[in-house]
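Excluded from the complex is one protein chain; the other protein chains are retained at their positions.
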Amino acid sequence: MNRINQKLQEKTNEKLLSIYFTAGYPNLNDTTSIIQDLEKSGVGMIEIGLPFSDPLADGPTIQASSTQALKNGMTTEVLFNQLKDIRKTVNIPLVIMGYFNPILQYGVEAFCKKCQEIGIDGLIIPDLPVDVYNDQYKTIFEKYDIINVFLITPQTSEERIRFIDSISKGFIYMVSSASVTGSSSDFGDVQTEYFKRIANMKLKNPQVIGFGISDHTSFMQATTDARGAIIGSAFIKHLNSEGTGKIHRFIGDILEA
Amino acid sequence: MNRINQKLQEKTNEKLLSIYFTAGYPNLNDTTSIIQDLEKSGVGMIEIGLPFSDPLADGPTIQASSTQALKNGMTTEVLFNQLKDIRKTVNIPLVIMGYFNPILQYGVEAFCKKCQEIGIDGLIIPDLPVDVYNDQYKTIFEKYDIINVFLITPQTSEERIRFIDSISKGFIYMVSSASVTGSSSDFGDVQTEYFKRIANMKLKNPQVIGFGISDHTSFMQATTDARGAIIGSAFIKHLNSEGTGKIHRFIGDILEA
Amino acid sequence: MTYNINEKGYYGEFGGAYIPEMLYPNVEELRQNYLKVMAEPEFQEEFNALLKDYVGRPSPLYFAKRMSEKYNTKIYLKREDLNHTGAHKINNTIGQILMAKRLGKNRIIAETGAGQHGVATATVCALMGLECIVYMGEIDIARQAPNVARMKMLGATVVPALSGSRTLKDATNEAIRDWINNPVDTHYIIGSVVGPHPYPDMVARFQAIVSEEIQWQLKEKEGTTKPNYVVACVGGGSNAAGAFYHFLDDTEVKLIAVEAAGKGVHSGESAATSILGKEGIIHGSKTLLMQTPDGQITEPYSISAGLDYPGVGPMHAHLYKSGRAEFIAITDDDAMTAGLQLCKMEGIIPAIESSHALAVFEHKKFQPEDIVVVSLSGRGDKDLETYINHFKL
Partner (left out) sequence: MTYNINEKGYYGEFGGAYIPEMLYPNVEELRQNYLKVMAEPEFQEEFNALLKDYVGRPSPLYFAKRMSEKYNTKIYLKREDLNHTGAHKINNTIGQILMAKRLGKNRIIAETGAGQHGVATATVCALMGLECIVYMGEIDIARQAPNVARMKMLGATVVPALSGSRTLKDATNEAIRDWINNPVDTHYIIGSVVGPHPYPDMVARFQAIVSEEIQWQLKEKEGTTKPNYVVACVGGGSNAAGAFYHFLDDTEVKLIAVEAAGKGVHSGESAATSILGKEGIIHGSKTLLMQTPDGQITEPYSISAGLDYPGVGPMHAHLYKSGRAEFIAITDDDAMTAGLQLCKMEGIIPAIESSHALAVFEHKKFQPEDIVVVSLSGRGDKDLETYINHFKL
């Protein structure tokens, strides 16, 4: 069973904290130690960002980290090299988040195959739309047991949510509000209503909420009705100001306040 | 008999030197002393320039002197005042050269009347065309015995020259070449041919050549076939560099080399 | 009775050819030939083909919906701004370059204020492969820099006029001096309905296409060839002459000429010629001009280089004197505001000259059923810096 499913099906009251970080940032070779520290700090899942030159769904913080990572020399090949022994030390689910073009250039099948070899459990590819995935790539992903994670937003229609739920395998990535990553951290009535609405749909896949979560309060708000939440920009900002030495403290603050 | 006719009909081999200067330049009240000095230096006729803001037939030297004269405070009224006793000391013909608009504003008849009172013998108004003069102003000029001087140029047709000769009373102002005032001072074959051509027409009016005469050589060239010549820009340039004190020397140089 | 020119070259008492003898052969040659040449079918054909395929005529007659709503009247804009080179000026330069070619001239001179006429002249010279010299006041060279750059690109020589107010009047003086110095091979393309006869008439006839189009365009849109009002700014008066031309003798069509009041008609810094002017002679024509009691021509002022001229064409002097047209003077500030309003309401950046005409709606009330055609004589690309500085955008 894929680690993502294992993790999310654990019978526990604990809410899942998933952390996004950009591979190769702040320094090219920080990737594995950040992953290890995150797991040790209590994080339940990790999204490893494969940096892209034109990350159009990302806000300024993640954009800047991607630019720096590319300058540092990060490439798809380098990342796979860094991760080749990751399963010797790390057990939680690992997901690669990347834009479609670098994956396409690598070759979708080669990419999936490599992910399986390394022990990557899923992919989040924001600009690979559902229908293209379904028509062209589903069988490849399944062949290598890679879960493709789909997003929904407050604008996604009920019909489409049900459809996405029907083809999803691991979890549904709920974008908290209409925004690129890194936007404001307070959830208002509109969002909580949206969270409730989705919860009430009783989908077969668990939901993990991302975008706009930055601290304990917003983490708790997001996970009231959802299985977990993802923090990205806030973690990158932490790395910007504190470096890689105090990851434990950051995660601790999120989880326990 | 009008002084212009008297002067030009004198039986003499001497060529007539006519000097143009801008009234009120270099200083507002230089007008009468310049006239007196010119007569004493041997000049045969004087053109007193009534300065105009937009002297479109004049080159840069005369333009600049006009601008300065206007700044100095020269106006039609001021000029007439300066000249009111001029005939007590000066005998040679005096001609006012001015653009039509200031004369029109003064009133053409009032202007002619005033000229007669003062003892001005003629007018040169470059932008008063022959036909307008003939149709509208001839009788006024004649009433006050003011001679209107017409210009011809190398481009003027024989027919038109004959017509202009027929209506001219004093002399014909031969523009030496196609140019505004103050252009180059050497006469080439084209000009001398033109001078000859006009001389051979045996016009009833004497011809005085103007534009481009600046020194003894060009004065002699111009007067080989013509009754006289007019110097303007070169005289203004002399005033610019030497002031009003050495007029005698300048005229001496022109006449005797 | 006609408000058009008579056979002697006068509009009422205004017009004529008050030129030095040095210009006589040139002007006379033109006078004797212009009507004959313009009537030739081959000339007409060439002229009309260039207007269509090169200039982009007909220029649209555009119903300005939002402005019409705001002012509760029917506002149509005659879009001369869409002509090649961006103003009405090219109608005239196309005509004159064809004329110059037929007269065997191979050197072209022009004066320019806003630079639009200079660009239009440089353009037709490039098109015909003729040498082109443009005189432009030093002040105008600075405030209409884009047009200076365009003239250079087009291969013209731009000569600064350094005398007087260093604006349009002085550029015109320099051009006339050049013509005096080059009487045989050179044609002087005057840019407005000014100068000695036959220029005002010739230029008006080349610009008359504007009102000719207004007639049939309005027929298409409103079922009538007659607007209630035609409004145009007046520098020398060529865009107004073109927009008025076919309506001159139809007094059912009211004509409004808008002049530049600069900092105020009586501020001493203005170019409101008809209101402030007196009869006199400027650039070879008897007309109204701003002058001292002594007959010296006054240095005008307007924020708009194309209206910054102390005279006005003899047609307009006559329209003023006879009362045929209403004359309105609009200040710099009011013109700029009207220009910015057009940007924001209709998405059209007008030349500052044209903005003066657009200001009529704040100045005068029209009836809801009135059809008001405004001559949008040019586009504002040349004026961006002036606008931006004025409004601190």
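General observations
Going by the order they are written in, the chains are A, B and C; count residues from 1 in each one.
Following the convention adopted for this analysis, contacts are C-beta pairs under 8 Å (C-beta built on N, C-alpha and C of every residue); 3 or more make two chains touch, one makes a residue touch a chain.
Quick caveat: nothing in here was measured; it's all calculated off a predicted structure.
Taking the full assembly into account, the omitted chain touches A, C. Among C:Val37, C:Leu340 or C:Val373, the one in contact with the hidden chain is C:Leu340.
Considering C:Leu23, C:Val37, C:Met99 or C:Ala122, the position touching the chain not shown turns out to be C:Ala122 (whole complex). Contact with the chain that does not appear here is found for just one residue of C:Leu35, C:Ala149, C:Leu162 or C:Val184, C:Ala149.
Across C:Leu61, C:Ala161, C:Ala232 or C:Ala317, the single residue that touches the chain missing here is C:Leu61. Think of the hidden chain as still there; on chain C it touches residues 52-54, 56, 59-63, 66, 79, 81-84, 86, 122-127, 129, 146, 149-150, 152-155, 340, 343-349, 380-381, 384-385, 387-388, 393.
In the full complex, chain A contacts the hidden chain through residues 52-59, 63, 67, 70, 75-77, 99-106, 126-130, 132, 150-153, 155-157, 160, 175, 178-180, 183.
Simple rule for what comes next: only the chains that are shown with their structure count from here on.
Between the CA-based centres of chain A and chain C the separation comes to 66 Å, rounded to the whole angstrom.
We define each chain's centre as the mean of its Cα atoms; on that basis chain A and chain B are separated by 96 Å. Residues of chain A found to touch two or more other chains are absent. Along chain C, no residue makes contact with two or more other chains.
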